[in-house]
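Here's a slice of the assembly, chains where they normally sit.
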Amino acid sequence: MTIDLQTARTIVAEALAAGRAKGFKPLTVVVLDAGGHLVAAEREDGASNKRFEIASGKAQGALALGLGSRALMARAEQQPYFIAAATAAVGGSLIPVPGGVLVRNEGGTLLGAVGVSGETSDNDEAAAVAGIEAAGLQAQPD
Amino acid sequence: MTIDLQTARTIVAEALAAGRAKGFKPLTVVVLDAGGHLVAAEREDGASNKRFEIASGKAQGALALGLGSRALMARAEQQPYFIAAATAAVGGSLIPVPGGVLVRNEGGTLLGAVGVSGETSDNDEAAAVAGIEAAGLQAQPD
């Protein structure tokens, strides 16, 4: 079970809508399936060059270790050398700040992850959660 | 000047619609701005894991050398060592088969590139061109 394209489109659209409603800076939203492979992504006009890579790295990191990227930040605060080493071990895609949120269905099955970048990390996470919940799914930010 | 998100959405939607109309296998479509940075991407249900990386590599390669990826294939046929070396030099994202198409406006200004993967390379290119032209822009496949 994973996130299909129609669901991913809803998540992207609703995460961006949440950002617009709250006056956030331009956002980039990435939706990955449970295996860590891209389903859909959009980068808003005015976002800087590598926001896709940052948003993707938040979602990749969450899936790699099975925790929302907020939990990875807590780990980075305690053991920065672990996160640095894990980043190298997984080939670079692991960004340990909020905004990488696991997606589960009602029964708790992992479906994928959403990564958002462009605003403060807390606001990135809020947009990701808004998109996931608008699609009727469960968001796990940490 | 570059491709804005609204235009990229049109290109993605129309490229996928062209694929559905022609009975193509599941496609992945990536739209990059003139700097080679993602604007929008979608991977259809049933597409294999790394189709985003392949589609993106076609578009990246086109922008890297300023030619549609069909022209890069011609170069690969003549000088495979050049394409292999260029691939390494640019960090891996350069796929020299059709399906990476440059996007220009009416005046010929380069706006970005579209990469498509999932079907035969010729059909991938056809879907990319359909998307670009549906957005009122000029497609340069070679």
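Points to keep in mind about this one:
Order of writing sets the labels: A and B. Residues in every chain begin at 1.
Please note the rule applied: a contact is a pair of C-beta atoms (placed from the backbone, for glycine too) under 8 Å apart; a residue touches a chain by one contact, two chains touch by 3 or more.
Bear in mind that the values here come from a model prediction, so they are computed numbers and not experimental data.
The complex in this file is a homo-oligomer whose displayed part has 2 chains and whose full count of copies is 4.
The rule is short, and it goes like this: only the chains that are shown with their structure count from here on.
Averaging C-alpha coordinates per chain places the centre of chain A 25 Å away from that of chain B.
Of all residues in chain A, only 4-5, 8-9, 28, 35, 37-45, 49-50, 52 touch chain B in the complex they form.
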